[in-house]
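Presenting subunit A:
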Amino acid sequence: MALLDIRNLDLNIYGVPVLRGVSLSIAAGETLGLVGESGSGKSMTALATMQLLPRGASARGSIRLDGEELIGRDERAMCALRGRDISMVFQEPMTALNPLKTVGAQVSEVFRLHLGAPRAECDAWASQVLERVGLPPARYAPDRYPHELSGGQRQRVVIAMAVALKPKLLIADEPTTALDVTTQAQILTLMRALVAEDGASLLLITHDLAVVAETADRVAVMRRGEVVEEGETAAFFGGMTHPYSRALLEASTHVPQRRPRVAPGTVPGTAPAAREGGPILVADGVVREYRGRRAGWFRPAGCHRAVDAVTLSVAPGESVGLVGESGCGKSTLARTLLALEAPQGGRILFRGRDVSSLDAAGIARLRRDVQVVFQDPYGSFDPRHKAGRLVAEPLHLLRGEIDAAERDRRIARVLSDVGLRPEDAEKYPHEFSGGQRQRLAIARALITRPALIVLDEPVSALDVSIRAQVLDLLAELQARHALAYLFISHDLAVVRAITDRVLVMRAGIIVEQGPTAAVLDAPQHDYTRTLVAASPDLARALAERRTRAMPAANGRSADAAVPSA
Partner candidate 1 sequence: MAHRIARVLSLALVAGIAGFAAGVASAAPRKDVTLGVRLEPPHLDPTAGAAAAIGEVVYANVFEGLTRIDRNGAVKPALAERWEVSPDGRTYTFFLRKGVKFHDGTDFDASDVKFTLDRARAADSVNPQKGLFAPIEAVEVVDPATVKVALKQPTGRFLFDMGWAAAVIVAPESAADNRTKPVGTGPFTLATWAKGDRIELARNPNYWGRPAALDKATFKIIGDPTAAFAALMAGDVDAFPIYPAPENVDQFKADPRFKVVVGNTEGKTILAMNNGRAPFTDIRVRRALSQAVDRKAVIDGAMYGYGAPIGSHFAPQDKGYVDLTGRYPHDPKAAQALLKEAGVAAGTRLRLVLPPPDYARRGGEIIAAQLRKVGIEAELVPMEWAQWLSEVFKNRNYDLTVISHVEPLDLDIYARESYYFDYKNPEYKALYDELAATSDEGKRIELLKKAQEKIADDAVNVFLFLLPKIGIWNAELKGLWENAPIPVNDLTEVRWGE
Partner candidate 2 sequence: MTHPADIAPRVPRPFVARALAHPSFLLGGAIALVVAAMALLSFVWTPHEAGAIEIARKLRPPSTEHWFGTDQFGRDVLSMIMRGAVTSMAVSFVAVGIGVGLGVPLGLLAAARRGVLGEAVMRANDFVFAFPALIIAIMLRDVFGPGAVNAMVAIGIFNVPVFARLAYGAALPLWTREFVMAARVAGKGGALITLEHILPNMLNLLIVQATVQLSLGILAEAALSYVGLGVQPPQPSWGRMLNEAQTLMALAPRLALIPGTAIVLTVLGLNLLGDGLRDLLDPRLARER
């Protein structure tokens, strides 16, 4: 008999259907990977199982745990169940812990609550559990507060709470999405080991097929509140039947078609800027520091060096990748290169001229030639303006040079360039989907006909299928307009797909650089190696899967990150 058996689950939130006839089951000791894009209803299925649905939700159907119906169960009984028989790990470890209580106390609370044991005893058990998740009390005192731990460590604490009482079912909702790749791998390994040890079942919710391929025994795919396909993992990846599953798989492994890189100035019909020879933008030993808090009245304030003597150059038509984990200084470097912030050391050269010496006209020239696309498709547009006005904003740099008719022509052109319709100029940003908005952002960057576009994590916030489309678009535009890209990302797969050259950045320093394929296939620097090894890779995961026995738990080492604050 299945441990968890969901039958024909319908869920409405304020009358809006969210889940339709969802049926899933998980056997004891089994790991089910639940896959789907955002809004597909994965999380709601999990919350329905926990009976922690948001306000206004009403569920019909049946959810049985060990044969006992959970829907409509008395709240008191549910409370006794939660944390003991079913527990859950959430996506965002930074906010999942109460900031005002020590981690020890928060773990200990699980024991106190369900076992009612004296405090000292619970604290001792808590220490044991923390040790089990790789936070040995000797090194990570349980009287620390959450803010003193890194994201990965916090996620370990959340996991400790979840596995404290060895539940029958552990639900993990995108448990690693918010983490850096290296940490992500460690957390996944840890979770696999823990459920294996305890013989628990795991419902792993993720958007990442590679993660599922690595971890799950069976896979279910959800789309628009329905389960579209379900099967044993190997068989699933071997022979998907549903078109959506196939599309998902296709998108996950998608590599855009790129023309081979051409030497600058040799392609006929490229933009004039591309023919001018020499790199467009050069960073020469750039340093960017932020002043920390002063340690005392007479001691100077400590400095945080976000960017430390970085040297790089981008030639016309070239696509350069900049890879690193969050907080390594990528975005700061981008802002400095865009002349939005001044470097404290080193120089930035725009077409051979030091940016700090440029006059207003020179800066305007720079801005025309160097445009940017940001990560967040929601935050990069002023919600009060129409798409046409937003896209045309950089034409401010050309004021006096072009008239209204030309402006409208350009808007229409860039909109169709990015696959939107000229009529879309009359819409407001909220009327576009996330992927369309990112297209709009690209259109905005294109409108001054730049030579270089800095792309700061342009596809990270997008679902896989959309991501593939946007990458295709970027590749196509690069070819058509002979654009140079500086592509900033934490995702090695994306960087591999779209760049010629890659720089690996860690803690403000470029640790390795070279042609993309060479760096990623044969990394020289330790850090790059770790990064490559940790990155989820569907093909590799499937290959490993075939040969792998269940690995021994090796999650006992805490992640390397230093506590923040």
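Keep in mind how these were chosen: all candidates are chains of the complex that A comes from, given by their letters.
We adopt the following convention: a contact is a pair of C-beta atoms (placed from the backbone, for glycine too) under 8 Å apart; a residue touches a chain by one contact, two chains touch by 3 or more; residues count from 1.
Just so you know, these numbers come straight off a predicted model, no measurement behind them.
S.K.: Which one of these touches subunit A in the complex: 1 or 2?
M.R.: None of the others touch subunit A; the one that does is 2.
S.K.: Could you please specify the touching residues of subunit A with respect to candidate 2 in the complex?
M.R.: For subunit A paired with candidate 2, touching residues are 13-14, 16, 18, 38-39, 41-44, 47, 54, 56-57, 90-92, 173-174, 335, 338, 340, 363-364, 367, 371-372, 374-376, 379-384, 390, 393-397, 430, 441, 444.
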